[in-house]
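Below is a slice of the complex: some chains, not all, each in place.
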Amino acid sequence: MRVAYAMNSKSEIGICVIGAGRAGLIHAHHFRKNVPFARLVAVVDPSQEAAEKAIHELEINRYYTDYTQALDDQDIDAVVVVTPTIYHKEIVVAAARAGKHVLCEKPMAMNEQECDEMIAACESAGVTLQMAFMRRFDDSFIEAKRQIDSGAIGEVVLVKSLTRGPSKPMPWMYDLKKSNGPLAEVNSHDIDTLRWFAESEISEVYATGGNFRNREIRHEYPDFYDSVALTAKFSDGKQGSIDGALYVQYGYDSRVEVVGTEGVIFLGQTHEKSIVVAGRDHQLKRPFMNSWRSLFKEAYLAEDTDFIASILEGRNPRVTGYDGKMAVKVVEAGNRSIGSGSVVKLD
Amino acid sequence: MRVAYAMNSKSEIGICVIGAGRAGLIHAHHFRKNVPFARLVAVVDPSQEAAEKAIHELEINRYYTDYTQALDDQDIDAVVVVTPTIYHKEIVVAAARAGKHVLCEKPMAMNEQECDEMIAACESAGVTLQMAFMRRFDDSFIEAKRQIDSGAIGEVVLVKSLTRGPSKPMPWMYDLKKSNGPLAEVNSHDIDTLRWFAESEISEVYATGGNFRNREIRHEYPDFYDSVALTAKFSDGKQGSIDGALYVQYGYDSRVEVVGTEGVIFLGQTHEKSIVVAGRDHQLKRPFMNSWRSLFKEAYLAEDTDFIASILEGRNPRVTGYDGKMAVKVVEAGNRSIGSGSVVKLD
């Protein structure tokens, strides 16, 4: 198959990464060098400085500060949307109309309706829309899914997933209208994992949120929460549990536990390096995982590679717009539950 | 101090264990041999056969099949109540009236009102009432509490605790009116840990429960659940999360995670022996923890020892009737939430 691709030079997919921030550059570097049958054509960033810095670092020569110009670029076959969430809908719809395939970072959009528009636009245009839930491409997650499917733990009863980030939130996150909060920013992945492992849709959620680590902005952003605990019911009766936090300071912490009728799966790694030191304090000390960039490094590459493969093979992507939309629905429901203090049912 | 006790023969506390089942015998063996200043006088069990077997095994010579007779026995200073929960209130109240100190197994009683009666009876009689939340006497739990108090993780934000048991439930557990379900039977400990580590009272709970592993009794006991996930709010805003399960089959699993503003504590051990084997299947294999009797072996002894010490020293026990009652309240609220599908506030 790879031979067949190589023979047809048309089969190389021209890529433009929209958004030259940290996550954008991860994708860009992969497409620049390590994704077969992809060619990084350009980056887009409204900041000319950021865009110039990016292309220098990437050793490419084309950038745009206006994404609409990139959509006119005939060398570009596909875009990777890594902008703030509030721009996702507009850009994805425009990209679809311009006939570009789309790899869209999470969360998909600000609300369910935006997701519907994005999905419809991509379907109309016949372009691929892949959601960037990279955990689905992580070897350990894939092995977990394989074990679940093989019946190693019987039938799934409860899926627990947590994500906690070490860093101080960026100011725009404080405004829930712009960020949808940690449920969107950090727990979108957990929601997707729950759905993937349970193979069922979440029908009901209850969540509690509070601001414990960013107290200085309580007055200005009273709705902001940096810690959330959520219990979910699936439509088939299964149970789900998520917790999320920002600025936990001790490290990047992401773990999943799947309880079945006959067994359990633990997923995740809390240490960064394979070294343990003990000294006169009689303590075994091990560096905590520092960042999602360490933990999911390989997964990003696998995700980008599969995006290209799905386009070339004309098949559905492994994570779809529907997956993105369902996660957004749960985010919305969770935020409503935090606000109201009540259980929120999803239609 | 030990010398002082030893000089006064009156300071030896005569013990009677009421209920000669598995947990009862654990207490009985400790009091028989390993608890300073305690003397095991008798056991009580309505089954004469069980009682006889117990005293033979314990190498003592006194038993009762009627607990009221034990309460008349002047050699008995204190009772350990290890009967089914539905009998706790009656026995504890009677024991208090007979002037006996009480160590009461969890859950304390079937409902809050029973707890109030038990507390009142013990207060009136001036006897000690200690709740048997043995985890509070476990070295690792104590160290966790010490770390929390020392500020090692900043301020507590979220306490998560889970308990899952390997064995098929005993038939009487299926009837929630008799057992109050897994929230009472297995998660009472988790509820107590949440309160202990958060140093706050739970004010609101949402829980979801289902019967996944005991489907054959669904028709007869439609309310029975063997898997539960619960989210709690504390009155001071902290967050709590509990999951519980019966008949998970893979082992006894009990773990706690405390997330603070600046750190995290992991508590618990999933393996039974310190051995790992790898063979041609390229798998590292390690025996799972088999039972709470292995995991909390030392904690039971420490609990029994502290019960005696608190009596002799005339101080409050480390876990009180109030602690028992507050756990019962959360059990009741959780069960109501499972039944109604709504959030339940505790007064």
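Letters A and B mark the chains in the order given here, with residues in each chain numbered from 1 onward.
Just so it is clear, a contact is a pair of C-beta atoms (placed from the backbone, for glycine too) under 8 Å apart; a residue touches a chain by one contact, two chains touch by 3 or more.
Keep in mind the model is a prediction, meaning the values are calculated, not measured.
*Asks:* Wait, 2 copies are placed, so what's the full copy count for the complex?
*Replies:* 4
Simple rule for what comes next: only the chains that are shown with their structure count from here on.
*Asks:* Which whole number of Å gives the spacing of the CA centres of chain A and chain B?
*Replies:* It comes to 42 Å between the two C-alpha centres.
*Asks:* Which residues of chain A touch chain B once you look at their complex with the stated criterion?
*Replies:* So the residues of chain A in touch with chain B come to 153-155, 157-158, 160, 164, 204, 206-208, 210, 212-213, 227-233, 237-241, 243, 245, 248-250, 253, 259, 261-264, 341-343.
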